[in-house]
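Please read through the structure below; I'll follow up with questions.
One chain of protein is taken out of this complex; the other chains stay put.
Our next item is subunit A:
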Amino acid sequence: MACIRRGLLGGVIAIALPAVQVAAEDLGKQIFLEGSGDMPACAVCHMLSDAGSEGEIGPNLDKLMPDEARVRIAVHDGVGVMPAFGEALTEAQIDAVARYVASVAGQ
């Protein structure tokens, strides 16, 4: 079940300036392509055409077309054999990469 909690945070995002959103998108794509610290890049394991990545270890994200919540919890908690990155990434980084993947997957 993919659910997005509505709340304060949602309100904040809604009034964020466009410039800030662009920056967040850049951050999301950067984490996807480069990882962060010890964390390998999502691109190593996942295919996502917007990022030009061809990883084949994890599901093809263009086909999966996950929503933001599904990406966020997968990255935070891990899924099956995909490790949890809740320690390696900050909440803001996880949000950014989740928003990025959800917005471009399948395009």
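Convention: a residue touches a chain if its C-beta (ideal position, glycine included) is under 8 Å from a C-beta of that chain, and two chains touch if they have at least 3 such contacts; residues count from 1.
Note that contacts and distances are computed from a predicted model.
> The complex has one chain missing from view, so what does its UniProt entry call it, picking from "Phosphate transport system permease protein", "Sulfonate ABC transporter ATP-binding protein", "NADP-reducing hydrogenase subunit HndB" or "Molybdopterin-dependent oxidoreductase"?
When "Phosphate transport system permease protein", "Sulfonate ABC transporter ATP-binding protein", "NADP-reducing hydrogenase subunit HndB" or "Molybdopterin-dependent oxidoreductase" are compared with UniProt, the left-out chain turns out to be "Molybdopterin-dependent oxidoreductase".
> Tell me which stretches of subunit A touch the chain missing from the display.
1-7, 40, 44-45, 55-57, 59-60, 63-67, 69-70, 73-74, 76-84, 86-87
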